[in-house]
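The other protein chains are all here in position, but one chain of the complex has been omitted.
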Amino acid sequence: MPRPELLEFFDSPTDAPFVVEHVHEEFTSLCPKTGHPDFGRITIRYEPAAVCVELKSLKLYFHSFRNEGIFYEAVTNRIRDDLAQGLSPRWLQVVTDWHGRGGFRSRIIATTGSVPKSWERP
Amino acid sequence: MPRPELLEFFDSPTDAPFVVEHVHEEFTSLCPKTGHPDFGRITIRYEPAAVCVELKSLKLYFHSFRNEGIFYEAVTNRIRDDLAQGLSPRWLQVVTDWHGRGGFRSRIIATTGSVPKSWERP
Amino acid sequence: MPRPELLEFFDSPTDAPFVVEHVHEEFTSLCPKTGHPDFGRITIRYEPAAVCVELKSLKLYFHSFRNEGIFYEAVTNRIRDDLAQGLSPRWLQVVTDWHGRGGFRSRIIATTGSVPKSWERP
Amino acid sequence: MPRPELLEFFDSPTDAPFVVEHVHEEFTSLCPKTGHPDFGRITIRYEPAAVCVELKSLKLYFHSFRNEGIFYEAVTNRIRDDLAQGLSPRWLQVVTDWHGRGGFRSRIIATTGSVPKSWERP
Amino acid sequence: MPRPELLEFFDSPTDAPFVVEHVHEEFTSLCPKTGHPDFGRITIRYEPAAVCVELKSLKLYFHSFRNEGIFYEAVTNRIRDDLAQGLSPRWLQVVTDWHGRGGFRSRIIATTGSVPKSWERP
Amino acid sequence: MPRPELLEFFDSPTDAPFVVEHVHEEFTSLCPKTGHPDFGRITIRYEPAAVCVELKSLKLYFHSFRNEGIFYEAVTNRIRDDLAQGLSPRWLQVVTDWHGRGGFRSRIIATTGSVPKSWERP
Amino acid sequence: MPRPELLEFFDSPTDAPFVVEHVHEEFTSLCPKTGHPDFGRITIRYEPAAVCVELKSLKLYFHSFRNEGIFYEAVTNRIRDDLAQGLSPRWLQVVTDWHGRGGFRSRIIATTGSVPKSWERP
Amino acid sequence: MPRPELLEFFDSPTDAPFVVEHVHEEFTSLCPKTGHPDFGRITIRYEPAAVCVELKSLKLYFHSFRNEGIFYEAVTNRIRDDLAQGLSPRWLQVVTDWHGRGGFRSRIIATTGSVPKSWERP
Amino acid sequence: MPRPELLEFFDSPTDAPFVVEHVHEEFTSLCPKTGHPDFGRITIRYEPAAVCVELKSLKLYFHSFRNEGIFYEAVTNRIRDDLAQGLSPRWLQVVTDWHGRGGFRSRIIATTGSVPKSWERP
Partner (left out) sequence: MPRPELLEFFDSPTDAPFVVEHVHEEFTSLCPKTGHPDFGRITIRYEPAAVCVELKSLKLYFHSFRNEGIFYEAVTNRIRDDLAQGLSPRWLQVVTDWHGRGGFRSRIIATTGSVPKSWERP
């Protein structure tokens, strides 16, 4: 079961705007229809307002989906909502990239706020 | 014969805007002139209004082109029209990439609606 | 000798705007100075107004440059002009990429019309 | 239904030993269990004894598997047997590489004869 | 808990020697020390004596390691032993490739029998 | 301990605007929590106002982080501040890309000023 | 010693706007501090007003830097100035990419004029 | 028409055994059936006995196939024979790699002599 | 100072021969001449006799070179000797790959014992 209470946050080291990107290559959950495992990459990008998410706690939060039956679209929106609640960020983007199934691969993108100036031309 | 009636849809898990991309690497149809098989990749991207397309039904819909004689340009516009009718999306883009023939490769792009904000910088 | 009369056109399958890209990896002509063969890739992109160019006729048209002595810049502008005359497109872009010569590689880009909306984020 | 009678052969242009490799990226057949399409790459390598296989006839022979329900292992051995009968080669190797299914990809290799000297260090 | 009883086998389609390779990109188990998930690729290669392993049953067998705490070296040898028992193959090789941990990546190789002639120059 | 006093600057060779990018692939510091080494790539991009940073002095400045315990976010903002003080640039962007840890990789971006016109389409 | 007098120019084959890009992978000069050779790639992009630069003369001009001691930033601005004088272009961009030195690689960009419309989406 | 009389040779600079490899990426001839151009890469490898082939003359020799209708297998054996006659090499290998046609790509290998010791582990 | 006493070993899970490979991408030591950091990748491969090296202890052992001035050749032979003493392996190979310095990159290989049969065709 996704456990957002695992997420920890720390004070941003500066008031100046900056952008953080974390890419997790080893996300796995279960397909709610077949029970088979799904595998994907989760990318989160955000401009902190006052706090940043602690990396190890983010990993444990992602691990809590391991035996959860949940659709691609729901995973993506769930992560956006859980992180948005803890971060209250100026901008947050969650991108999920799912491995091939039957000749398909999929990507879901959920966002809050506007792309910050610091994210231009990275 | 393309069978849009195979397409199934489910309610979007959120009212917040987000974007979905499905890439199918194994599309095949027939050249209407020579009868030889054509092979390509189909990419669909959309911002759902109220419903999403179910992935397995999308696969079966694509399989229904397998023995159909149809030009690149017609395939692309046909898929856009069939999906637009079922999804009534805020935005929909269909990109088809066709394998090399005689030293050529081709790409066709058909769109409805405007690129959504969530699709910036993916 | 370039033979634009080889180009054939067919009616666009839809009135809705869409974009076509054809990439030809096997273009060859001769250097007018040395007589040595030049090799390159020709990319054409266009938004049809009423007609599309037939792929096989495009190949034969490109083959007609095989023993022609002509500069990179002239090839590019010649193709743009020949295609623009037959297509009367909303937008047309011709990009030529030339293999390395003496540690150099070159690209020439010639355009008519404005980048269409359908070509955003392909 | 696989149609080996489509295969055509021509006399080898030399008595000196040499090796031929043809790679076909667009093989498709059907899974005999599910009826879903399988996609793969077929590589054939051989040292001709007296005849070579004609390339276009090889393509048509491969196309004849398009709507055939047949397992990976059977496709590979069937192609080896059909080609070995027509070529009577000094050496023949058939390698099939199958696209991902459920996180798996597969390769089957069937051979007759010994790797020829001409195939060292290709 | 690894469940070798899930493995199913079918008769080889030919008496002629050939080689099979299956690559599974989505293996996951748990580290027995930390409980954190491990991720890896499992490659099996074998020359069948009389039977082949059925692909879907192989996938389910691999899934049975999902919540098992087990070391890299033990996973590799366990899979070799389970498959060798069911296949009685002429040759069997199991290669496991494990994702990076702390700047390390690892590969374990366990084998029974000798590399068959059909596996030369694949 | 980071030693910004190591940084040296030289007069820009022109008054015309231009952009400089330096990419350092071999940055290493220590994790302040575990004491384990972190490794990353540091990219700095700037439009000089009057002075440029001397490359060898930049290398020595980066080396001064070698045995410093400091978080990703703090490294990035520290470098931006140290360089901004010495360069007084029209634009400065610092991008740090950190190697994988536990299936994660991270990027932090800190900026001062606006993307200059010379940086379009690089 | 850089010899801009080697540069030759020819009349543009058309009045219609187009863009030219030449990439030279084999630029070498000397470090004015150490005397050691520097190696890099020079990319020039321009929209001709009335004339184009002749490719072979450009090569000889670049060769004239071979035994010259000159900094990265100075090379880039020197080339921009020499070419701008001969071309009087609507737009000119010079990008230099320098090989790794001590774990660093560098890029300098110097421009005159505005990115032309023909250079959109190349 | 292939013109082996264009080939020039020079004395090997040493009596010690060594190996030479030349790769030509821009070979083109015509299909004798359809008249359409074929494109490929020609690799020659040899251990000189007393003479080496001069590179520019090799290029002109290859150019002499430009408007010749000739099959893949014949090109390969023809080049081996023409070079073997002029070089009398200790070892010679000609590899031709042909671009995709109808989903196929092909490679032909013709050899004289045995792989020399100097070619181990290149 | 290299600290081989950090290395820990555990009993091999099987008596059957198998091979282990660990690749560490983040090795760093110091140049004994200049004091500047060196960076490299260390690959160890071995066939265990009775024990395996514990991965985390191997990492800490590698970290103990961080502030040590030592040449490439000496690092490689030192690691081989330290591991050979603890493992008493049937086969051990240490490969070090060093990042570019002044346009050079280097690899050193030190071995004890003979390549085992299980390492064929990995």
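Here the chain labels run A, B, C, D, E, F, G, H and I in written order, and each chain numbers its own residues starting at 1.
Following the convention adopted for this analysis, contacts are C-beta pairs under 8 Å (C-beta built on N, C-alpha and C of every residue); 3 or more make two chains touch, one makes a residue touch a chain.
Just so it is clear, the model here is predicted, and its values are computed rather than measured.
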Completion exercise
Residues of chain C touching the missing chain are 36, 39, 99-103
Practice task
May I ask you to list the residues on chain G that touch the chain which is not drawn?
Solution key: 25-26, 28, 36-37, 39, 63, 66-67, 99
Practice task
For the chain that got dropped from the picture, name the residues of chain H it touches.
Solution key: 12-14, 16-26, 52, 55-56, 58-59, 117-122
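FYI, only the chains that are shown with their structure count from here on.
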Practice task
Give me the fewest steps it takes to get from chain A to chain H if each step has to go to a chain it touches.
Solution key: 2
Problem - Labels of chains that are neighbours to chain G and to chain I - result: F
Exercise for the section: Using residue numbers, check each pair in G-I, D-E or E-F against C-G and return the one sharing over half of the contact pairs. Expected result: D-E
Fill in the blank from the handout: Between E-F and A-E, more C-beta pairs in contact link A-E
Completion exercise
Note, CA centroid farthest from chain D's centroid sits on chain F
Handout entry: Distance between the centres, which are taken as Cα means, of chain D and chain A, whole angstrom
Key = 45
Handout entry: Between chain G and chain F, distance of the C-alpha-averaged centres to the nearest whole Å
Key = 27
Fill in the blank from the handout: chain D touches at least 2 other chains through residues 25-26, 36, 39, 99-103, 119
Handout entry: Chain-chain contacts as defined at top
Key = A-B, A-D, A-E, A-F, B-C, B-D, B-H, C-G, C-H, D-E, D-H, E-F, E-I, F-G, F-I, G-I
